[in-house]
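Here the complex is missing a single protein chain, while all its other protein chains stay put.
Labels A and B are assigned to the chains in the order they are written; within every chain, residues are numbered from 1.
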Amino acid sequence: MPKDVPRFWREIQQRYNMMGNKCGSCDRVYFPPRESCPYCRRESMGKMEKIKLSGKGEIITYTIIHVGPEEFEEQVPYPVAIIQLEEGPKITAQIVDYNIDELKIGMKVESEFRKIQQDGSTGAIYYGYKFKPVK
Amino acid sequence: MTDIGIVSYGGSIPRLRIKAEELADVWGKDGKRIAKGLGIPEKSVPSIDQDTATISVEAARNALKRCHINPQDIGSIYIGSESHPYAVKPTGTIVGEAIGATPDLMVADYEFACKAGTAGVQNCFSNVKAGLIKYGLAIGADTAQAAPGDALEFSAAAGGAAFIIGNEKVIATINHTYSYATDTPDFWRRAEQKYPRHGGRFTGEPAYFKHVTNASKNLMEKAGTTPKDYDYAVFHQPNAKFPLKEAKILGFTKEQIKPGLKVSYIGNTYSGASLIGLAGVLDIAKPGDRILVTSYGSGAGSDSFDITATDEISKYERDKAPLIDDMINDKQYISYGVYAKYTDLLYWE
Partner (left out) sequence: MRDVAVIGIGLTKFGELWDQSFRQLTAEAGSKAILDSGVGGKDIDAMYVGSMSSGRFVGQEHVGALVADASGFSHLHIPSTRVEGACASGSLALREGYLSIASGVNDVAVIGGIEKMNDVGGSAATETLATAADQEWEAFFGVTFPGLYAMIAKRHMHEFGTTKEDLARVAVKNHQNGAKNPFAQYQKEISMNTALNATPVAEPLGLMDCSPVTDGAAAVVLCAADRIGDFSGKPVKIIGSGQASDTLSLHGRRDITTLDASVHAGKMAYEQAHLKPSDINIAEVHDCFTIAEICAIEDLGFVKKGEGGKAVENKITTIDGSLPVNTSGGLKSKGHPVGATGVAQIVEITKQLRGEADKRQVKDARIGLAHNVGGSGATCVVHILEGM
């Protein structure tokens, strides 16, 4: 039984296209999208609007993973970062195509479409976002 | 019917490179001599998280950045590759979803060795001409496989280019297209096999040269042109020698083919090769420039195109995405060990 296919299929719009949503009441942007705004709560129900994020942001913290999970073992060592997207939300993602000396808090980054993981050599391939330095 | 042609284009070339000398050292060969012989001093390598789907998405997104079309108006997507991530499950739908072109979409993946991408261009052209779609997206992309120690290891590379075909705000018209195909087994890969096999010198005259020459000659006859009518020519480039020899055979000059010759920088990107060459030419083309493109796919066949850049190209927003040469110059070298890890030569349970 291939693992997790429906669960990851459901998130394709988020992982491929950074589709989030915006509260129709206070304009806060959320990624991933929420059913309602935590601040406006019932005021926001039914008023959440779809919005595509630009994929541009800035590193606010990062680390270099030396001991990785099984699916990522071949990429070790690799950086992951918490990125503040320009629309407001923060996300966690891997950094690629970087020079080690330019990696720092405050670095401007933009998203790129990459393979995130796969369910072995016979299972499905899961694509999504990684981030690279803005040239 | 208004002129049909290229509305926008974009490329994607992985950043990693391996030098011919690095490859040759492992097999006890003379890297400098091999590099000189093929005209390929280094080639591009996909990172472990890059494949034909990711390269196709980035190329398509680059094409979309340069124009203002609504992705929902893309009516067909054809992706040509020898290295589709799945044997069954199309790369086209992954790309379609990633650019927002789904669900009203005609999609299928193409295979015809290195000419699968240009086959896609022809079919988008036909769909537009038939009035079935507003825009079509054709992509040629590959992360080419080569058996370790095989001669192909020095040339099999990774990259791709995407072309949006339509009939509005066309930056280069496709005036004519012609294809020449025969059953010639010069290079192939059996279904369950990991690496291709080839016929050595048989891949030259009866294969590449026969098809590229005939396709180009027949296209020029159809178009009523001679090599002098063209500013540029792009031929499929499995190495640097074949296209130079082909140019001589047909009567094109070195200057005409140089801008479209990218193999010396990145190797043979298979289904991406001719289209990356064309993209490289369009990166510098001016209104009125005429371009001949002839691809080649083993097995065997060639697709030939007679293309003219329009006035629209002077307004084209090329700077919204990296040029082919920008991507060629953005590189990072790796060792054979890392190359082996990334191209799946090392296998463990």
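Keep this in mind: a residue touches a chain if its C-beta (ideal position, glycine included) is under 8 Å from a C-beta of that chain, and two chains touch if they have at least 3 such contacts.
Owing to the predicted nature of the structure, the values given are computational and were not obtained by experimental measurement.
Novice: Based on the whole assembly, the unshown chain contacts which displayed chains?
Specialist: If we consider the entire complex, the absent chain touches A.
Novice: I'm checking contacts with the chain that's been left out. Which of A:Tyr16, A:Tyr78 or A:Phe113 qualifies?
Specialist: Answering carefully, the residue with contact to the hidden chain is A:Tyr78.
Novice: For review purposes, identify every residue of chain A that touches the missing chain, sorted by number.
Specialist: Residues touching the hidden chain, for chain A, are 7-8, 11, 32, 60-72, 75, 77-78, 80-83, 90-94, 105, 116-117, 126, 128, 130.
Following the convention adopted for this analysis, only the chains that are shown with their structure count from here on.
Novice: Quick one: report the Å distance separating chain A from chain B, using the average Cα coordinate of each chain.
Specialist: Computed from C-alpha means, the inter-chain centre distance equals 30 Å.
Novice: Going by the contact rule at the top, pick out the chain A residues touching chain B in the complex.
Specialist: Going through chain A, the ones touching chain B are 12-13, 16-17, 74-75, 96-97, 99, 112-116, 125, 127, 130, 135.
Novice: Looking at the complex, which residues from chain B come into contact with chain A?
Specialist: Touch list, chain B to chain A: 15, 47-51, 53-54, 57-58, 61, 85-86, 94, 97-98, 100, 330, 332, 341-342.
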